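With one protein chain held back, the other chains of the complex are shown just where they sit.
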């Protein structure tokens, strides 16, 4: 079974993904659930084009990237353990510091 | 049967409705459909507190008020004849001219 | 930098360096800006930030239309003017031009100390690439929109009152589109009754609200000039500063029935109507009702 997920990369994070901000992807997951931890592995293997260290650190996103599920901070939803639902929009925003 | 509709009044139009911008209303409509024309009559009878002429002109809204259905100009949806669906958000925006 | 030297002087490269390095701008985009001109109609709450940021961005030429003089009650939102200009009773167009020149003396500024009307609007509007409606009244909005349709200029229209602001682009067509977006008359074929119009004099306005809308008007102007799609073409941005809400609304395209941009127009360059009479209001942010 496949899960349709909308992935967004903003604040400069899109530079690591061919400068494309919005991706609609279909992820084969069998009968299992897919959590964000597993999604990150999928992104690493299927979408990330270069320089892994600018996106991830260990098994999670690097410091300075906020993760959102349907415009809500993943910190309010279990972070890596959040189980993704059909058509969820997962956003990765690089924090800006300029002014 | 009743229909739940979200009504919004913005741009100053809220002054005619007790200064309340967002109203969630339940409209008894029997087995029939409810179009915007009928909604306007319902608003006139049930919600409008004063000075009808500042909201309506004849059977439609007065010039200078835009009507939106779920953030889309009603002009793209049949205007007065649009048939309202459950949980539609109908917005009346008074046009601003100041600067 | 060697490549830039051929096409832009060293001072401009230095001045615009932070926007030159953006891929969507680059030397080509900066040169497009330097070749472009904008007409800002109204040097008030909306016009001040528009003029400020277009001047900073490096347009070639900016026209400023305003017939008013600077008053103390302007200063809470019209941030290009100063107390000194209030004391000297300086015209707003001059005051704004002085501030713009201090920021960027390379920009050519045209001062138009006049009230736009059907007799002068076409001659002035035709000299610019992009028009910015930063006025404060209904007759001016119809007048400017008609002129932009007849002269085929994109019009970036902003407005603000109390805590709220609105922004849209009229009469714009992307290169790949067949039809233009709407004009002001497509959205508002009939003027509002005078008693339904609230202006800043009687409704008030928080100064920074036109600041936000004006900045967004400047942003849309820059995008059009460098060939990036504007964001509020066939869309209306609605802002409520009290609750921090921004909403982008999908609006109609041009209307076949429109008397100026439709299939059978009745308004032409030779037959602009009397706009104050049409609206039953004076072209000023004052509580004057014209007797018909």
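Before moving on, here are some points about what is shown:
Each chain carries a letter (A, B and C) given by its place in the written order, and its residues are counted from 1.
FYI, a residue touches a chain if its C-beta (ideal position, glycine included) is under 8 Å from a C-beta of that chain, and two chains touch if they have at least 3 such contacts.
Keep in mind that what you see is a predicted model, and the values were worked out from it rather than measured.
Partner chains of the missing chain, restricted to those shown and counted over the full complex, are A, C. Among C:8, C:38, C:57 or C:282, the one in contact with the hidden chain is C:57. Interface note for the absent chain: among C:62, C:148, C:222 or C:260, the touching residue is C:222.
Residue C:76 is the one among C:35, C:76 or C:108 that touches the chain not shown.
One chain is missing from the display, and on chain C it is touched by residues 11, 14-22, 24-25, 49, 52-53, 56-58, 72-73, 75-77, 79, 81-84, 102-105, 162-163, 200-209, 211-212, 215-216, 218-220, 222-223, 228, 230-232, 235, 237, 241-246, 248. Against the chain not shown here, chain A presents residues 10-12, 53-54, 57, 62-64, 66, 68, 71-73, 75-76, 93-99.
We take it that only the chains that are shown with their structure count from here on.
Centre-to-centre separation between chain A and chain B, using Cα means, comes to 40 Å. Chain contacts: chain C has no residue touching two or more partner chains.
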